[in-house]
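One protein chain omitted, others in place.
And now, subunit A:
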Amino acid sequence: TQNVARLLPEKLTVYTTLVGLLNARNYNFGGEFVEAMIRQLKECLKVNMYNEAVHLVRFLSDLVNCHVIAAPSMVAMFENFVSVTQEEDVPQVRCDWYMFAFLSSLPWVGKELYEKKDAEMDRLLSQTESYLKRRQKIHVPMLQVWTADKPHPQEEYLDCLWFQIQKLKKDRWQERHILRPYLAFDSVLCEALQHNLPPFTPPPHTEDSVYPMPRVIFRMFDYTDDPEGPVMPGSHSVERFVIEENLHCIIKSHWKERKTCAAQLLSYPGNNKIPLNYHIVEVIFAELFQLPSPPHIEVMYTTLLIELCKLQPGSLPQVLAQATEMLYMRLDTMNTTCVDRFINWFSHHLSNFQFRWSWEDWSDCLTQDLEKPKPKFVREVLEKCMRLSYHQRIIDIVPASFSVLSPANPVCIYKYGDESNRSLPGYTVALCLTIAIKNKASNDEIFSILKDVPNPNQDDDDGEGFTFNPLKIEVFVQTLLHLAAKSFSHSFSALAKFHEVFKTLAESDEGKLHVLRVVYEVWKNHPQMIAVLVDKMIRTQIVDCAAVANWIFSSELAHDFTRFYIWEILHSTIRKMNKHVLKIHKELEETKARLARQHKRRDSDDDDDDDDRSTDREDGPLEEQIERLQEKVESAQSEQKNLFLVIFQRFIMLLTEHLVRCETGGIDVFTPWYKSCIERLQQIFLQHHQIIQQYMVTLENLLFTAELDHHILAVFQQFCALQA
């Protein structure tokens, strides 16, 4: 039962009733069960399994309702929880968790505890109130999906819960939504002997403790959105809390099985009393838009919504369309990261429904500046739709008036293509190269053809022959990419075949940057191709991550700076860097483990083996390997840190430039570009927060110093506040 209780928290009252009935029959069973639960709770807290721990606490508190646990002992446990807020020098997120565990159990057991121990409960609630008043909330803006408070404020999760509990108390703890099977068995249960919880001391805070991130409560619907159906419980009602908790639990239980998940969501009890479809859609979008990251992989939510539409074809698609419309209407204040997710979801969803959508409803965006959120959103959606189909399809599915937002035809731009370009420097070499490559030339032959290319940077030529020559790079990369333009596979083959040439031309940092520039020039109509080429070039070490970062912030890309694909490339680059560090680290740990096993084997063989001389020789190669790997790890970690520093530095430069320009020009700082850029900076912090935590001291002392403009510094301070 314990495992089931932990794994199916949305059905907890069924299992607590079961335990209650068993306890009534067999007092010892109840005692052992409670003891085992407490042990499990302690274990969870030790290994940072805080979400599981909350469900265990809730289970224990519901056992009070089933007469298994005596109410006063539960109150005592909660007193210990709340007293964590008095601890000194502990992170706020620690106190937050204990507060949450207490408050979130009250919908289940508040009534019973208040009836038995009202004075103690009043004291706990007033301690709660003073804690909530004094805790800092600098982190909240970073986690909000919208910057506007209308129509629904994005409340910090503890604040919202507190409002809900206060209202519950005002309603005399009457809670009507939770199904309570034990009420039917009251006559049996009230005869049972209750157990006292052993005194529970919260495990102390350690360096290894990692508490849950703070959250913001996502709301997009209220009772006015479904006027025909049952009334949606208000945002500060405890029913709303319980429904949302249970729906989130169902997704957590069944995320791997989309059909089961959809069926379980739709069979949530109370279907005729609450507008269930609205709750489900809201909870799913809450997870999809959650900052820093959704609890599960994004594509799961797309497929889950499709399954739900299949199961409720007469009602759910309409709610989803309504939700889409609402999200579109509020794009102006939506966080850029969330807009990214909206774009990905909507385009993928449409591709499963023949791209059918009432685009004319959105023609208001056509009269706006293309950089504004609404037209930008539609452009990005259409581009993503094209990636899942083809260019002509997109032209066909939108009204003619939308052509200004349609994506470019993803064709390659070859500057040496036309006879009319023959006056361009390098034109003849390009022709030569084309013929040579078509005739299966080797890398050496390519080098000898390229030797004839003059270097526009004559003075930089130190006579070695392989200094940075932008024209060589241009001619070679343009020609090769043009010849390989047919498909991704063709381009990848080209990169592989002429890897040597690439490595040589791109040896210097300027070389790497120029290669990236030329790739962009050739493929600027086909962002998807740019992304896969950059990925391949990093993986084959033609360019490095820092070069990509510098390229993204370069003036050549300024025009595309706010486009979604640029940020996909940057985050993909950072992820590759992170995975690389983890991989080498893992190799190091594995080699160390092998050495340890070798030592252990030798120690156990010592009695039998008289040949001690071989031991040092055996260790040799492994020890050498470990030393090499250690160096590799350090070098990779240093490269990783450098990457983040470069990115932050460039952001600071870019944003400062904008702020200074606005200040001197007397214009409003808050342009669409600025909003996008500052939120992209936030996104770097949020998406890679675990790695960046390691660099806090450097960041504080080197980059995010007090002299920085307060607009930029605020982002850093919000980030620091997240796990403070």
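Please note the rule applied: a contact is a pair of C-beta atoms (placed from the backbone, for glycine too) under 8 Å apart; a residue touches a chain by one contact, two chains touch by 3 or more; residues count from 1.
The criterion applied here is as follows: contacts and distances are computed from a predicted model.
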item: Record-based protein name (UniProt) of the chain missing from this complex, from "Exostosin-2", "Auxin-responsive protein", "Nuclear cap-binding protein subunit 2" or "Myotubularin-related protein 9"; value: "Nuclear cap-binding protein subunit 2"
item: Full-complex contact with the absent chain, from A:S126, A:Q174 or A:Q354; value: A:Q354
item: Which of A:N272, A:S489, A:T664 or A:N701 contacts the chain that the document leaves out; value: A:S489
item: Candidates A:V47, A:V231, A:V299 or A:A321 - the one touching the absent chain; value: A:V299
item: Residue of A:L388, A:L557 or A:A721 in touch with the missing chain, whole complex considered; value: A:L388
item: Residue, one of A:N48, A:N80, A:Q166 or A:S253, that touches the chain absent here; value: A:S253
item: Where the missing chain touches subunit A, by residue; value: 1, 3-4, 7-8, 253, 256-258, 260, 297-300, 302-303, 306, 344, 348, 351-352, 354, 384, 387-390, 487-489, 528-529, 532, 535, 572
